[in-house]
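Sharing a structure with you now.
Only one protein chain is missing from this complex, and each of the others stays in its spot.
When the chains are written out, they are named A, B and C in that same order, and each has its own residue count from 1.
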Amino acid sequence: MLKTLRFQMKLKAKLDCATFVFDIDGVLTDGTFIYDDTGKVMKRFGPHDSEAAKLIGAFFPLHFITADARGFNITQKRVSDMGFEAILLSPRERQVFVEELMLQNKAVVFIGDSLSDIPAMQSAYLSACPSDAMKDVKKEANLSLSTAGGRGVVAEVYSIVKYCTRGVNRFAKF
Amino acid sequence: MLKTLRFQMKLKAKLDCATFVFDIDGVLTDGTFIYDDTGKVMKRFGPHDSEAAKLIGAFFPLHFITADARGFNITQKRVSDMGFEAILLSPRERQVFVEELMLQNKAVVFIGDSLSDIPAMQSAYLSACPSDAMKDVKKEANLSLSTAGGRGVVAEVYSIVKYCTRGVNRFAKF
Amino acid sequence: MLKTLRFQMKLKAKLDCATFVFDIDGVLTDGTFIYDDTGKVMKRFGPHDSEAAKLIGAFFPLHFITADARGFNITQKRVSDMGFEAILLSPRERQVFVEELMLQNKAVVFIGDSLSDIPAMQSAYLSACPSDAMKDVKKEANLSLSTAGGRGVVAEVYSIVKYCTRGVNRFAKF
Partner (left out) sequence: MLKTLRFQMKLKAKLDCATFVFDIDGVLTDGTFIYDDTGKVMKRFGPHDSEAAKLIGAFFPLHFITADARGFNITQKRVSDMGFEAILLSPRERQVFVEELMLQNKAVVFIGDSLSDIPAMQSAYLSACPSDAMKDVKKEANLSLSTAGGRGVVAEVYSIVKYCTRGVNRFAKF
């Protein structure tokens, strides 16, 4: 509860330069990979996120990143159907990516679920994770969401942002 | 509890012109989309709904609508296997669709799960949503069902209607 | 609790002629159907059931039935991988199937999950259903199992039978 309030206060303070970075596997998906005998062939994406991403993206910079090179074409197809572009970044590169955004005075809100997301979370202005993220990630994140990966994480982030933009003129139509 | 009673009372009052409109993704499915590297390739439909839809459809007009143009062929295949036809309607068009039915003196019962369903819900005579619909949708709906999307939502609606038709001659065989 | 005891007592009383009939969709699967744009293409079968079916089948007649004509080839593949054969029976035929076994003095234990299984359940000596069966089915069944469809229903039935065969010489190796 306190964590939620603190998250909202920090977000409100930097609404004008807030920038959202979403990890994809385990956040937009439930983290499972479907294999056949040729390798990784499918991923399951969840409800509500496409709608929510468009709503956030109309007012804030929004990035989708993935470290999964083998499944990149699958991921890219989904993210492009949502109207965005997926960026392939190794666990190491994602921290650099966040740091560069921070240096451009963006207030990065990073959403990730796995151990390799922790450095990027630490470099971000704010961090959040799905309800089924790994324990160490939940400890590290500023906010552990109530939605599991692939069940509408982007949509929950949208609700939080919507709450924070209330009464702010610039975001009247958010 | 009170919401359920009120829903049943309102439904009983208009049984003779009740018309059911079901959104498909997130209602007949759990809202997930299966992607491979060619795009959206599969959807998962749930148990009990086909049986229940036939039972409802034998006594009431029943429509299945979807806004998902990319996955329309998948959706249509399932709905036609169930003995119905899916109608492709943008979020905007679905409100118009409901309003036109209402103008024909139909008492539309609309079942949807996402933010873009809210206008259609507001235009309907009654609205319901799956147990895992978005929070704002649950607030808006006259009734939040106890079944999650893709786990038998149509079947739960069938049970409610069955309860409401008890003792009504015309529906003795429902 | 009482229901479990009564189920076990009735099963013990007729162990020598017990015959198991399992519905497949919603029992061996979680009831979901995976569709692509050519129709119903895949089903998800669960853990533990193959192992358990072999153990039951070594001592008791065991039948797997399905009403799903469209997905029959998928179902047959799985059941034959388990070492059995799936029988295609319409909802109506399945009651006849149970009745004929009963006339041959078999004590049919029927496991099903949907409304159309109710007549067959009523004709059987004993009936059970998965924990996520439809409400009316749970009311009708002699026993509502604690396992959901596709999560090891056959395995739970195996445990119950194993408990009932304790101390019975003929089943010492069950």
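Everything below uses one rule, namely that contacts are C-beta pairs under 8 Å (C-beta built on N, C-alpha and C of every residue); 3 or more make two chains touch, one makes a residue touch a chain.
Just so you know, these numbers come straight off a predicted model, no measurement behind them.
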Chains shown that the absent chain touches, full complex: A, C
Candidates A:114, A:127 or A:165 - the one touching the absent chain: A:114
Residue numbers in chain A that touch the chain omitted from display: 25-26, 30-42, 70, 113-116, 132, 134-136, 149
Touch residues of chain C, complete complex, unshown partner: 34, 41-48, 51-52, 73-74, 77-78, 81, 150-152, 155, 159
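In the analysis below, only the chains that are shown with their structure count from here on.
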Topology of the chain contact graph, where touching chains are joined (line, ring, star, complete, other): line
Residue numbers of chain C (touch at least two other chains): none
